[in-house]
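The complex appears here without one of its protein chains, the remainder shown in place.
Right after this comes subunit A.
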Amino acid sequence: MAEQEQSDVHFQRLMSDDGSSCGLMAGSADYLQTESSEQLLRCQTEHEPGGHSQPLGGDRERRGEWVSGEYLPARDWDPNLPLRALPVPMQEKRNTRERRQQQRRSFGCWESWRRSQQIVRRRLGEQVARALWGLQPWRSTLHAIEGKFGVGVKVYFTFLRYLVYINLVHCVFVGGLALMPTLLFGGNTTQGFGHFRGNDSVLDFLLGTGFLERSPVFYGFYAPVPQSSPCLNSPLLFLLGVLSLLVLSCVMVVRRTVIGYKHKWMLGNRYNLHMSYRVFCGWDFCIQDPDSAALKHSFIRNDLRLDLEEERFHLRVSQRTFQQWALLYFLRCNLNFIVLILLAGSFYLVYYASKCSQEEQAHKSPDWMLSLLLQYLPPITITAVNFVLPHLFRRISSFEDYSLTVQVNVTLVRSIFLKLACLGIFLFFLYGQVKHKCWETQFGKEMYKLVMFDFLACGLNALLVAWPRKVLLEKYPSCPLVRVSGKQQFLVPFNVLDLVYNQTVTWVGVFYCPLLPFISVLKLLLVFYIKKFVLFRCCEPAQRMFRGSQSSVLFHFMLLLGLLMAVVALSVNLRMAPSAGCGPFQGRDSVFNVTAVCVDTLPRPGPSIIRYLRSEAFALPLILAEIILLTSYVSQGRANRRAIESLKDMLVMCSADKRFLVKKHSTLLRRHARALKTSVSAGTETDGRPIAMKDPSGFQPVVMRSVSEPCGTACQRLSDR
């Protein structure tokens, strides 16, 4: 019988003296043990006749207790667990349903009504969740990507979709709080919108001048609505819209980051599980394509080898001599110095380009082509720098003798620093240029140009670089130039960096170019299809990709950095006096003047309450309360950690106890067998065996259950021992 054999193996394992030594388990158990396990099994089957009728009883496996041959009564699952969530075959689910219905009949009227209500509510929730899930766009595309390129690349596309959602929410805020009031009640301020004038051209679309400058795209359009109450006017709504949008996106991104971080923290040094992961969660069951499967095999193999290599690398690191350390640090210092020079050079380039562009805007040159080029110089420089340097950083980090994961992270950190710092320098330069009569619109235009050029670069990169490379590779596979460039791969981190950069620009610019989220949505939709084209037509699946989860933490963290930068830039901006001639805040000394005016008109206790909320007298108790809350959480976390440690110890103890009992059991059996043998040789009846076995079988339930019931009777025996 197959099942008998299986349980034999199991008993050998349980009975081997030292469970952790593989050699013993592999089947080299001595004759006596094998025999005794057979006897144990036989006595059980006699004890419970007809116990084999259920080959795949889910209940037995559930807690890892394999009671060989024993037919347990069907386990009572948690009655609130939906039937579909039981890991048992369909027929068993039907039986469970029958049992539940019988149980329900035995309950009172109220109880059965409550349970059925619970089920109805749960089903409703599931339906809604499923309907919402069905509304998500691009599901089939994502599925195809997952099937061909694995989860890693899919993370990029889901991240892109997430950004689309964020921007859509922003659109709602901007549309409802800034655009609608101005359009509905704006009166004669909105006159210029919608009419082309003689000197408008397509170029205006790229530069944000002319037609676009008069449209709601830019800050200048949102003139304050006349005759409005001090607490419900368009400037206040405008400010409210932008601020709530930033707060909301902060909450959304922090939530995402924290979810991911929680996982990452658990993966951290305390519970280092990454080898087990690679093995237990290694295979991507979505893969259908045989080529992808072969690739996945080699990817997993390389990954495992790299991990083992990395382990040996750490061993090597701990054995490095002082001289080697010194040499290495010297090398790293030099390489970091080179990185710094590269960064400084690129910052200067950006600064210089901004200066050229500003000069050009002051005195327009007659040649439109040159003018366009000069006006677009800062975005071009920023994009070019960000296109070239990350690849250089990747090369540089490979010389620094870090472990591979550190290499990827170092490259990413340098690239994100470059990206955000370039933007920062550009913004800083723009602040120095506040002379224009409507500098806010001017600022918005620059942000608009950054977004537009980023999009153009993405499209041109696909059309003029990725596609021709692929065609060349297909037509002339032997050409040396082609061979040097090699096959193209979809580098997820760098592509994500582009998205983060774009989102940061959107956040910085949303105050001055309120329709930027809307433009971003359109842009992201197009980028999705461009990237999909690049991925499917031009890219090979990568030989080595990184883990989806960890990288998505990193991505959201970068997004958070971008948001932080946007908030800093905006708060610096808001402190400056708004320009006198345009925008919702014209004629005020500062943007926050609007709120102050509103607060002053509130009824009696209102202003003083708000003044109190803003004062230090309120801040101090607030900080104190936060400190107390944080301290309690930290101590709770520590207590939990200690509890985990002691529970782990308890588990180890229980399993030791289990092994001890099994050993004792087997020695007992052995003694019986020996006694039997002597009696057989003496010529007595052999039928005595089942009777002799009755005693040890009484032992058995305790033995088998000790895993799942830590510190039952088994534990007590251990302490007695």
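What to note about this one:
The working rule: a contact is a pair of C-beta atoms (placed from the backbone, for glycine too) under 8 Å apart; a residue touches a chain by one contact, two chains touch by 3 or more; residues count from 1.
Everything below uses one rule, namely that contacts and distances are computed from a predicted model.
The chain absent from the displayed complex carries the UniProt protein name "EF-hand domain-containing protein", chosen from "Cytochrome b-c1 complex subunit 2, mitochondrial", "EF-hand domain-containing protein", "Aldehyde dehydrogenase" or "Glucosidase II subunit alpha". For the chain missing from the display, the contacting residue among A:C171, A:I287, A:V339 or A:I425 is A:I287, taking the whole complex into account.
The residue touching the chain not shown here, chosen from A:Q91, A:S106, A:S229 or A:S478, is A:Q91.
Among the residues A:R255, A:R301 or A:H391, only A:R301 touches the chain that is left out of the figure. Counting the whole complex, the residues of subunit A in touch with the unshown chain are 2, 6-7, 9-10, 13, 18-22, 25-26, 55-56, 60-66, 83-87, 89-91, 93-94, 97, 126, 130, 133, 143, 146, 151, 154, 260, 263, 266-267, 271-277, 279-290, 292-294, 297-298, 300-301, 304-305, 308, 311, 547-549, 648, 651-652, 654-656, 658-659, 707-708.
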